[in-house]
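With one protein chain removed, the remaining protein chains of the complex are shown where they sit.
Moving on to chain A:
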Amino acid sequence: MIERTPILNLMTHLILASGLVIILLPVWLAIVASTLTLQEVNSAPVELWPGDQFWPNLKEAWAQSDFGPKFVNSFIVAVGVVVGKVTLACITAFALVFFNFRGRMLIFWAIFITLMLPLEVRIVPTYAVAANALSPFQTIMDWTGISWLLNRLSGVEVSLQWNLLNSYTGLILPLVATATGTFLYRQFFLTIPDELVEAARMDGAGPLRFLWDVLIPLSKTNIAALATIMFVYAWNQYLWPLLVITDRANYGVVVVQLSDLVPDQLTTGGGTPTWHLAMAATLVVMLPPIAVVIFMQRWFVRGLINTDK
């Protein structure tokens, strides 16, 4: 707009600055705390300016929580969810948009409904499934009498067992079981002009060739957008890993490890709370998804807006 509004401009900057201060304040306090010594962090009027103990604190917190392998685990889970989601969503949306078959709408709605109930709401039974991922099929076979039949025919007792507790699969698969990305792809595939498909067919491309050589190169933006939000989503998971992983030494993820650093009566045994370590760890755990969001800002915003989460 070509208007001169010096006072309003000043006000705008002031309002935005105070908003930013509110948003940054807790993190600033955490940063300051992570740079102090144990005595300083617990001295009554809180320090507002950082000290010089950040690296020693971080080193100690890192060693105490054994963060090395846990960061690796967090990355494996986040990348696993991203890859699983990007692939599954893509092929599902492809089948739903470009093929005509009976029950297409039914399958579409069956997938769509999964957007409604987040994992947290159905956490108890999902955990039971993770303890034996084949239990649904076992139950179905028992009900329908297939187990009985097999037992009669071959003498084999049917008992399917696939324990997902304490495994990467257990961490990743349930997080992939939503419709989030399928929608993003579907919306995009619907905008592909008919002529493009016809041209590809004219040139003799089958469906898979069309998917690989035409659709996937065209959906790069979508893939980037979906990958960014899924990375953040997977990295920040807390409740699910907390339940599924009891063997923290081998499969623990950083976000769960963080909760062990809460300085309360349980962890310090009545001693002085180690806030400096807890805050150093908090900062380093926050960092990877923040970096992803800042560097991939465009894709991230796009992904968020187009998926309804």
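The rule we apply is simple: a residue touches a chain if its C-beta (ideal position, glycine included) is under 8 Å from a C-beta of that chain, and two chains touch if they have at least 3 such contacts; residues count from 1.
Methods note: contacts and distances are computed from a predicted model.
Chain not shown in the complex: UniProt lists it as "sn-glycerol-3-phosphate transport system permease protein UgpA", one of "Sarcosine oxidase subunit gamma", "4Fe-4S dicluster domain-containing protein", "Amino acid/amide ABC transporter membrane protein 2, HAAT family" or "sn-glycerol-3-phosphate transport system permease protein UgpA". Although one chain is not drawn, its touching partners on chain A can still be listed: residues 1, 3, 5, 8-9, 12-13, 15-16, 19-20, 22-27, 29-30, 33, 41-42, 44-46, 88-89, 91-92, 94-101, 104-105, 107-108, 110-111, 114-118, 120-129, 133, 136, 173-174, 176-179, 182, 190, 194, 197-198, 201, 206-208, 210, 232, 235-236, 238-239, 243, 255-256, 258-259, 261-262, 273, 275, 278-279, 282, 285-286, 289-290, 292-294, 297, 300-301, 304-305, 308-309.
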